[in-house]
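Here the complex is missing one protein chain, while the rest keep their positions.
Letters A, B, C, D and E mark the chains in the order given here, with residues in each chain numbered from 1 onward.
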Amino acid sequence: MIRGVVVRNIPRASAADIDVLCKAGSATVHEAQKRLGLLAPYMRPIWEGASIAGSAITVLTAPSDNWMVHVAVEQCREGDVLVVAPTSECLDGYFGELLATSLAARGVRGLIIDAGCRDTKALKEMGFPVWSRAVSAQGTSKETLGSVNVPVVCAQQIVNPGDVIVADDDGVVVVPVATAVKVAVAAQARLDKENVTRKVLASGTLGLDYYKMREKLEAKGLRYVDSLEDI
Amino acid sequence: MIRGVVVRNIPRASAADIDVLCKAGSATVHEAQKRLGLLAPYMRPIWEGASIAGSAITVLTAPSDNWMVHVAVEQCREGDVLVVAPTSECLDGYFGELLATSLAARGVRGLIIDAGCRDTKALKEMGFPVWSRAVSAQGTSKETLGSVNVPVVCAQQIVNPGDVIVADDDGVVVVPVATAVKVAVAAQARLDKENVTRKVLASGTLGLDYYKMREKLEAKGLRYVDSLEDI
Amino acid sequence: MIRGVVVRNIPRASAADIDVLCKAGSATVHEAQKRLGLLAPYMRPIWEGASIAGSAITVLTAPSDNWMVHVAVEQCREGDVLVVAPTSECLDGYFGELLATSLAARGVRGLIIDAGCRDTKALKEMGFPVWSRAVSAQGTSKETLGSVNVPVVCAQQIVNPGDVIVADDDGVVVVPVATAVKVAVAAQARLDKENVTRKVLASGTLGLDYYKMREKLEAKGLRYVDSLEDI
Amino acid sequence: MIRGVVVRNIPRASAADIDVLCKAGSATVHEAQKRLGLLAPYMRPIWEGASIAGSAITVLTAPSDNWMVHVAVEQCREGDVLVVAPTSECLDGYFGELLATSLAARGVRGLIIDAGCRDTKALKEMGFPVWSRAVSAQGTSKETLGSVNVPVVCAQQIVNPGDVIVADDDGVVVVPVATAVKVAVAAQARLDKENVTRKVLASGTLGLDYYKMREKLEAKGLRYVDSLEDI
Amino acid sequence: MIRGVVVRNIPRASAADIDVLCKAGSATVHEAQKRLGLLAPYMRPIWEGASIAGSAITVLTAPSDNWMVHVAVEQCREGDVLVVAPTSECLDGYFGELLATSLAARGVRGLIIDAGCRDTKALKEMGFPVWSRAVSAQGTSKETLGSVNVPVVCAQQIVNPGDVIVADDDGVVVVPVATAVKVAVAAQARLDKENVTRKVLASGTLGLDYYKMREKLEAKGLRYVDSLEDI
Partner (left out) sequence: MIRGVVVRNIPRASAADIDVLCKAGSATVHEAQKRLGLLAPYMRPIWEGASIAGSAITVLTAPSDNWMVHVAVEQCREGDVLVVAPTSECLDGYFGELLATSLAARGVRGLIIDAGCRDTKALKEMGFPVWSRAVSAQGTSKETLGSVNVPVVCAQQIVNPGDVIVADDDGVVVVPVATAVKVAVAAQARLDKENVTRKVLASGTLGLDYYKMREKLEAKGLRYVDSLEDI
């Protein structure tokens, strides 16, 4: 991490890959990259039902200071997602309706912020999605520099500028831009497989049989008894 | 607690008692059993409005390992509720749409899990209710044995297999199978009384008078003064 | 804080000022009083969409004891807001449908409680709004005296009886009765200004330019580079 | 709370009363004022064994900004205790060895801070006691005004300038300056009584008998049985 | 759980088994019973260095009410350990020097409490060990019945009266009385094995080789590369 820098050019994944990742959703994408990249589960949507994916514009901010969020707006393009991470833990309300208005005007798809958000009612009415650690009306100052488009840690994951962010009701996953293609392919394959599995299980076939778990369970020593007294 | 065992037969309360407890709801049932048996309030529904009661199928799992949830499906019957408790604190996403599809196919009424849950949008669309500690897309492994239908601690309460689980927007209560009849009767009596009280209070009669609290308050020394300066 | 006293007469702000503060909402009011007075962000509405303001009737209670809430009902008038604070941290369910029925019968606008609340479904159906620390069915006792209408600390803020409470989806703000007029004026001015700003930003003008931030950022040393390698 | 003000003159309790309160300790003083005034238990000493009492110099600070702590030093006298409270939750390290050196030079007895503290090893070597919410090396800025010697909320209690702070290994209690005499007398009486009780209990007499609890327990319905099966 | 009952007779493990478990310590005993029975890690000693084991006298209490702790003293014998669990989460100071004096007079070895403790300095001077969730001077009331010697949930584990409690700096483990012999044997075997392993590892032999892990790691697909660029 570095303070006092705005990086103008960042890599971005292809729109096609981003679309596939968006449709797959956070849980499937997370599995498709070997259960890595999920932001901490305290990151929750301020309103339910949104489902987005886009390229990360990263913002490193001082605690309780949203100056760099204002700076970051200019670096955003259509299809981006803003990712905001304070240098130390803070729940204050860095972001509200006015900043969302600016971002929406540039085609930004949503905000991921490891801090607080306010004006939640207006944001829902605008259809602007936010995943945050808290809802808080607490205002912030504009005094201390951070950076835009440097690597940050947001909710326990590394986010590099341009990484693909996938966010929905289940949470937020980050996919490194270098592996976006590969993960998109794996996610699609997983979706296809799950569609088959869902039908099998809905018909009453047990996962124990379908996934062929019984033998391995027996090898580990699982015992079946008729009642607690038999143990 | 014991590891590596699946118990096939468990006691169950009568459908009639379970119905009464369901209608009474968690808050009334909890009062009816002398304010005991409420799971910790961090257990929240992943979608609001569901109200269920059923017999507990209990699952003891290793942290971040949902193998025994797959094993437990086979032990579930129509009207049961699955109760999942890890051996140490874990927020990972043990449960999602595919497991819910299996449980729904067997008539299971819902899931109580002292850990995380994912695919929340799909679960809501299916109408499958879950009370969990977290929403998390984090996948889990299938390597370590636990048990099914042994006594567990779920969110600070003992749950024995077959105990009646009552869950709604206010939380989750466990009623031991041995006292289900008695608690159902007490809950019904309480509901009847509350219906009367509600009307009295709605008419403007004060609880202070209706519950005859004034004398006891005076005996404890409560003073009424006209302003803060009079204290 | 003092135990065992009920104060009957308290100051109240004018209905007009309370109306202005209600319309401005918690985030704007909080900014209008220099970012002071916001209750901790763990205070969340039990249902979304309510927006209220009113005069605080304060209740100091023992942990897990809601006796003084019953006592406080009698002191409430049309347009008041009940503010409940335990003497030590407690998540139990002090408040439910029956108490809400009494308060609604007196025209009370809502409840702010630094503890738990239950019967949330019924409260939503009644349209009675509550901001609480937790939802919990856990019942409380009626044994220990507290006070009504003394200064309390609720969720990290001092609330004096008669202070104006402003609460909505963003949280809860307290405005001292002595400064209610001044804050109402400042909040209205802020609303007017935000309406202008919103239009400017929606048109695509950057906040960096509109707020004239570029010069100050440069003075602090902010650098723009083309890529991470240039740092 | 008010921002941007330093109040020079504050009331102080007598040295004699402060001494009595110090000797009684936080637990006894807290009981002597009817179980009111205890700061939240997350306030812990950075080193164990210190036991202090003194007059509160209060500091309201912005989150992650310790400028007003520097301002407050000048207002401190021999025997005072500095009490620091941020306007929103913050764990950063507002205070370290250099500020402690300044305070020690003025005869300040210790620091109570609802935030973080650093240089703990040096502070222990200096014998300067601190009760804080966290130990954190995270530095803070000097950009935003707060106030000195206005009422603050520190760890869920109101502290007015001049209130007596009593702090030891059990925690921190605040005694309003207006009631310091009365509480000191009550605390002393309690100490005397506890000395007698301790001897009685050490001799093997049961509290059940000494406090005459058996009759009240029986009246409430307590039953004694020989084994769990007898219930 | 049941309210309002004191059970006089409970089973106890043999002194010899309790001694073995005490010497093995919490970590070894926990492993010896297949990683089950550890209380949540928020249970910490109020002073370090104590190491105890004994038979559990269990106490179910109301939140912020320590009446039943007074009742429980009479049921304690030489070598017992008191285990206190409130019916809902509470950090208040249920226990201090006077209760410890009574327990010490009866030969009780220590206290396990899922709540707060006070008088920590005096307790340390007396050599009376306590494992608690918090240190808090907050006093409690004596109004509401609980029970003594019924099954309780303490810090996420079931504790039955007479179960063996093993507690040291690493935490607290509960061993069911019925399996105490078996677990003591397994713990001793584990200690013996660890003594050998310690010497082997101290000599520089790698665990990878000693535990024969390399083959299994390779089978799972672990790759060794010379630098990050080779991945």
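Heads up, the rule we're going with is that a contact is a pair of C-beta atoms (placed from the backbone, for glycine too) under 8 Å apart; a residue touches a chain by one contact, two chains touch by 3 or more.
Quantities reported herein were computed from a predicted structural model and do not represent experimental measurements.
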Displayed partners of the chain not shown (whole complex): A, B, D, E
Options A:15, A:36 or A:231, residue touching the unrepresented chain: A:36
From A:105, A:153 or A:228, residue that would touch the chain that is not displayed: A:153
Footprint left on chain E by the chain that the document does not show: 26-27, 30-31, 35, 38, 41, 44, 48-49, 168-171, 173, 194, 197-198, 201-204, 206-208, 211, 213, 217, 220-228, 230-231
Contact footprint on chain A, counting only the chain that is left out: 1-3, 34-38, 40, 87-89, 151, 153, 156-158
Interface with the undisplayed chain - residues on chain B: 62-65, 87-92, 136, 138, 141, 143-144
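Operating definition for what follows: only the chains that are shown with their structure count from here on.
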Any chain in contact with chain A as well as chain D: C
Chain pair, D-E or B-E, that carries the greater number of C-beta contacts: D-E
Superposition of chain B upon chain D: rotation angle, C-alpha, nearest 5 degrees: 180
CA centroid of chain A to CA centroid of chain C, Å: 30
Rounded Å distance, chain C centre to chain D centre (Cα mean): 27
Distance between chain centroids, defined by C-alpha means - chain A, chain E (Å): 39
In chain D, residues with contacts to at least two other chains: 35, 38, 87-89
Chain-chain contacts as defined at top: A-B, A-C, A-D, B-C, B-E, C-D, C-E, D-E
